[in-house]
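Structure provided below as structure tokens; questions to follow.
Note that one protein chain of the assembly has been removed; the remaining protein chains are unaltered in position.
Presenting subunit A:
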Amino acid sequence: MIQFDSISDFFHMGGYAFYVWLAYGITFSSLAILIVMSARSKRKILVEIAGKIAREARLKESRGINSESKT
């Protein structure tokens, strides 16, 4: 059974609205930040690794050109 008579009664939280909603607000916003950051980090790492691969390929290529010019 719902303990509140109306929506405004629910938001009022028996006079403790500020404390209850502050607690819930900080909880779910900090969880949201943690989840978003955790989910994004995978792509960041993969892009970093791909950058490394590209750099290695470039190095190899330029080394190849250098050794050709010497001969």
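As a convention for this text, a contact is a pair of C-beta atoms (placed from the backbone, for glycine too) under 8 Å apart; a residue touches a chain by one contact, two chains touch by 3 or more; residues count from 1.
Simple rule for what comes next: contacts and distances are computed from a predicted model.
Undergrad: For the chain not present in this complex, what protein name does its UniProt entry give, out of "ABC transporter ATP-binding protein", "Cephalosporin-C deacetylase", "Phosphoribosylformylglycinamidine synthase subunit PurQ" or "Heme exporter protein C"?
TA: Looking only at the record, the undisplayed chain corresponds to "Heme exporter protein C".
Undergrad: Residue by residue, what part of subunit A touches the chain that was omitted?
TA: Answer for subunit A: residues 1-4, 10, 13-16, 19-20, 22-24, 26-27, 30-31, 34-35, 38-39, 41-43, 45-50, 52-53 touch the chain left out.
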